[in-house]
Structure formats: C-alpha cells, structure tokens
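Missing here is one protein chain; the remaining ones are kept as they sit in the complex.
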Amino acid sequence: MTHSIEIKELKLAFGAVTVLEDLNLQVGQGEFLVLLGSSGCGKSTLLNCIAGLLDITDGEIHIQGHNVTWEEPSKRGIGMVFQSYALYPQMTVEGNLAFGLKNARMPRPEIAKRIKRASEILQIEPLLKRKPAALSGGQRQRVAIGRALVRDVDVFLFDEPLSNLDAKLRADLRVEIKRLHQTLQNTMIYVTHDQVEAMTLADRIAIMKGGQIMQLAPPAEIYNRPVNKYVAGFIGSPAMNVMEGQLDAGNSEFASARGLSFTVKGYEFDGAPTSGPVWLGLRPEHVQSGKWAAGQPIQREALVDMVEPMGSDTQVWARVDGQEIRFRMDGQEKVDIGDRVPIGFDPARLSLFDKSTEIRL
Amino acid sequence: MSRARRGTAPVRPPIRLFRNLSSKIAAIPMVLVGLGVFVGGTIWTVVYSFTDSRLLPRLQFVGFEQYERLWSTRRWLVSIENLAIYGIVSLVFTMCLGFLLAALLDRKIRFEDTFRTIFLYPFALSFIVTGLVWQWLLNPDFGIQSVVRSMGFPNFNFDPLYNSDLVLIGLLIAGLWQGTGLIMVIMLAGLRSIDEDIWKATRVDGIPIWKTYIIVIIPMMKPVFVTALVLVTSGIVKLYDLVVAMTSGGPGISSEVPAKYVYDTLFTRQNLGQGFAASTMMLVTVAIILIPWAYMQFREKRQ
Partner (left out) sequence: MTAAANLPGAVTPRGTKPKTVFAPRNIMLYGTLLIFSMYYLLPLYVMIVTSLKDMAEIRMGNVFSPPVEITFAPWVKAWAEACTGINCDGLSRGFWNSVRILIPSLIISVSIAALTGYVLACWRFKGSEIFFGILLLGAFIPYQVLLYPLVIILRELGLFGSLWGLVLVHTIFAMPINVLLFRNYFVALPEELFKAARVDGAGFWGIFFRIVIPMSLPIFVVSGIIQVTGIWNDFLFGVVYTRPENYPMTVQLNNIVNSVQGVQEYNVNMAATLLTGLVPLVVYFFSGRLFVRGIAAGAVKG
C-alpha cells in the first residue's frame, strides 16, 4: 500500500475566511505525524477535514488508498481523541466504548471482546461501570483513547489530547501514547502546541502557520535546520537569539546592526552564499560559556545584564559588543550582573535567513 | 487491522440540496411558521388593511380610507391615549419597583427565596385571574373602600373601576402586581452577574452603597435595563386580557385599549378592514420601539 493519508490541494474556507489553502500532505503507513503551530493556525481545522467533520471547499483526501473526500466520518476508518475528552456523560465507560460499535451494528460478543482488549491495553478495566463524571482527568483521557482504540482503525487523530491535564499526568500519558504507537503501529496524527510533545513523539513534525505547512521534517532537522525564521523562532526554549545584520559572502563575514561581527566559516549554506541583509539565529543552548568557551571557533566576552537562575542551569542576558545575546550557563556556576563572561560558539550550528524572504540561506 | 471494511466511497461532492437532508426536513416547521405564518400573515393583514373588507376579506382597495376612519374614531383615540398613559406609568413603575426589589434581595438577606417566591408568584397567574381578583378587591361595596370606611373614614373614596378618571389606576395596580416579579428576577440576574470584586473595590474606596448603585452598578446594568424595557413595552402593547377581565373597557369606553379595539372590530363588529388597519398600527408601534433596540443590539455585536 502507498500512503496512509494523502491530502491534495486541500482548501477550506468558512464563508469569506480561508483557513487552509493549497495544502498537500502525505503521511506514511504507521507514521507518527505531529501538527505543531501557534493558536489559530488551522491545526484543528486540518484534523477535522481529515476526519470528515468539516466539508472541505476544494481538494481531495485519501485514506488507505480510498478517496474519502465526501465520506461520512464514521466510514473513514479513523478514530479521534479530543482535548476535552468528549465522553458521553450519561453513559458508563463501557457504554462510551461500545457506542460506536453498536452504531456499526457489530455483534455483541465482538463488542465485548474489543472492549476487553482496549481496556486491558489502557488499564481501565476497573472503571468500566463508572460514569465519566466519576473519573479523573487522566482516566477520562484514557477512556477517550480507548474509544478510538475499540474502533480498530488504521488512523488515529489526536487533537491536543493532553492540554487539559496537569504537567505530571501529561508526561505520563505522553509516554503511554508513544508506547501505544509502538504496540499498534497505526498511523497517528497528533495536534499540539507543546514543543516537548512534538519533539518526543513525532516521526515527523509539520510546523503550521496561517493555514500552511512551513516545514515538514523529522524533529532533529526541524531543530537544527529550520527552513525559515518563523520555524526557527517557534522551536526551542528559550527562543533562539535573532540578530539583524549584513552578510558579506566574499569573506564569510557577518556584521550585526548593533556592532558585533564574526566569521561564519563552517556554516552550510543551502545554496550559493550571497551577500546582503540577513537575520542570524543562534540558539541559547549552543552558546558555550566559561571554560567551555575555549574550544569554540568564535570567542568573545559578554557583559552580563541580567540572570535568571533555574536550578539546573541559569539563563543569562548579556551584551556582546553591544549585541544582546541570551545563553545558558551551568546552574552551579556563579554569575552576577556586571560580570564579564567568556563565551564561544560554532558557526556550523547557526542559522542564516534572508532579510526579506526570511528563508534559510 | 480490518482494511477492506469500507465500501466504495463517494468521490463526487453530493448535490447541495441533499446534504444534511434530515436537518433540512426537521427545519420545515420553522420555515413554515416563520415565513408562512409570521411573514405571510403580517403581509396579508397589512395588505387587507387597505381594502374595504367588512364581513369577509376582499381585495377592493380603498387606499388609506380605513386609517382615516380609524384616526377619527373616538374609541380608537381613547384606546391610544390609554395605552400611552398606561404604558409610560407602568414602564416607570415596573422598572423602579423591579430594580428596588432586586436590589433589596441582593443585599444578602435571609429568606431570600421566600421573598422572591412571594414577589414572583403573580406572574404565574393569568391576566384573567389577576383582573378578577383585583376587581373584587377594588369593589366599592365590599373591597378596600368599604373596609377603610368602616375603620372610621366614612368619606374615603377609592373606586377606580367605577370612575372613568381613575380606571387606569385600577388597571395599573393589577398590572404591576402581576408583572413586576418578572422584571425583578431579570434585574436580580443582572445584579448577580456583576463581579463581586466591584463591590469589594467600592468598599475599599469607601463609597456609600446608594452611591455605588447609582454611579457603578446601574450603568453596568444597561443591557439588562434595555432588555427589561423591551420586554415590558412589548407586553404593554398586547394588553388585552386584563382589561377584559377587570373592566370590559368601561366605565363607558374609558379603559379601552388598542388590542381590544382590534378584537371587537374583527370579531364582534365584523368590520375587517378597520380591524386590520388598527392591528397594522399596533405593528407600527412595536416597530418604532423595537427598531432602535435591534439596531443597538446589532451594533454591539459588530464591535
């Protein structure tokens, strides 16, 4: 079989407002794809289009080789898990799991078998007779996953399933979803705006902005080689340092507008290097400081403006030749406002973007 | 994995009209009532108000003749005047009383539920019941007048239902008794939706309670007041049952109202064209009140 999901030229408009346009996407069999983007960029809309919960304006959607563009949601072979759990409050957990199967007129023994299997996998057997109101948030979301599981489908769609949970539970369930994916080997599309979820779960991440996919790539590539300034700024915490400046392609010199300048020899250009105005991105965690600065190709001295101790490490706001740079230091090292700290970094780990198009150079 | 479960999926978009078909079928009553009865009926009445229909409707147009006759009929003029007086007084009193009662109940009092139940129960009763009870209470021979007289005020006079100058007061007493509870409940809901912190803030600032109401609370309740206003006015225009039960329009024609004029003209005097003209005037009255309100709502939504 070819792709698990194939979306061609998808367009979706609510009246005059176009939310998705010319969107193409292919998801492989058993792939875990994460849709990541800021609020309102159209992630849920895309997911709802795949599920058939929204009538698309134009384009085609194929699931497992079938054109399902105008197919009912229940006949697309998908299961869906929602942020607010969306459990039917008047039914027991068992009733919730069985609802879809009963609608499909499945024989009772088969329903019982599927519920048994799903509740074993998700460890919700003791909860089967309870109503959703008597469950904790984590248990509810487990049941919601179970409801997709019993459908025994090829594709799972998750719409921010963990956003309503507290941090600890979120981490637990994240691991569980990953394990589930390894067990079932289904195709999963997972919407989130949590970077950590995206990085840890995804085979590939699609970064969305304004209804378009900016970059579709494995997590490491998104992190190391963001295709444009938006992706670069979106991924990574704390956010990347972005400096405005001029690139001289001839001798590979970068000069920031604020006065910092250094060579970018070692940077892998996407195409032929060109001179001109650019944005330069430098991740805070790629800046070495103190004794580790010594081995780095580029070394400077930073004047500390402000420090934010976080325990494991300390975030430092500093100025280097008038250019503001944020970086991280080991939490054990002492640093104070007004200190001078040696820093160093490697041009190979920089990102350079064209000033006007903001595309990676 | 069960992969062959699906049948052949439709590739073409289905015909527009048939998408969502159940929903469209279920909407038929709404469409029939909205278009067929409300819009169609209104247009029908307005059109026939320009005809000389008497016993049966017929399309013999006579221009504004019915309206000219209407506005030179004394009974209609009295009806309009009554409605205006009753309307304004009742509006002012309903709003003030409703707000006062709501504000009192909002002071975290004990037995709030009991008081609310007492103030609201008349609203559950029909205007016929309301009218008949007050007719009895205002009966000059046995009611309030006779009781006060027997307490040592032999010259006390209060017989509004038999005095064409006072009859509207009688109607107002009964109308307010029946309707203020509703406005109180709406105002109370409005007061309750105001953030508790505002009260705390004004207490910290040392603003007296009455002043807080005037400078902070009432301006914040503007939408609630507007809603109450619309509700009361559209109720007043419909005023009919109460008059029938209490006075039948009397004494003489001193308590006639437009709604009663329409009913009597249509169904007892069988002068259809005239009745349609009168009801069209009622529609115009409501429109004059509602259009500014609808405009306001619309503008608020846009912002």
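As written, the chains take the letters A and B, and residue 1 is the first residue of each chain.
Criterion: a contact is a pair of C-beta atoms (placed from the backbone, for glycine too) under 8 Å apart; a residue touches a chain by one contact, two chains touch by 3 or more.
Just so it is clear, the structure is predicted and the values come from calculations on it, not from any experiment.
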item	value
Contact residue for the chain not shown (choose from B:Leu59, B:Cys96 or B:Ile128)	B:Ile128
Of B:Val62, B:Ile85 or B:Ala189, the one touching the omitted chain in the full complex	B:Ala189
Touching residues (missing chain, whole complex) on chain B	19-20, 22-24, 26-27, 29-31, 33-42, 44-45, 48, 57, 101, 104-105, 107, 109, 113, 115-129, 132-137, 139, 142-144, 146-147, 150, 177, 181-182, 185-186, 189-190, 224, 227-228, 230-231, 234, 237-238, 240-241, 244-245, 248, 258-259, 262-263, 266-267, 272, 275-276, 278-280, 282-283, 286, 290
Contacts of chain A with the absent chain, listed as residue ranges	48, 51-53, 72-75, 78-80, 82-90, 99-100, 103-104, 144, 147, 151, 159
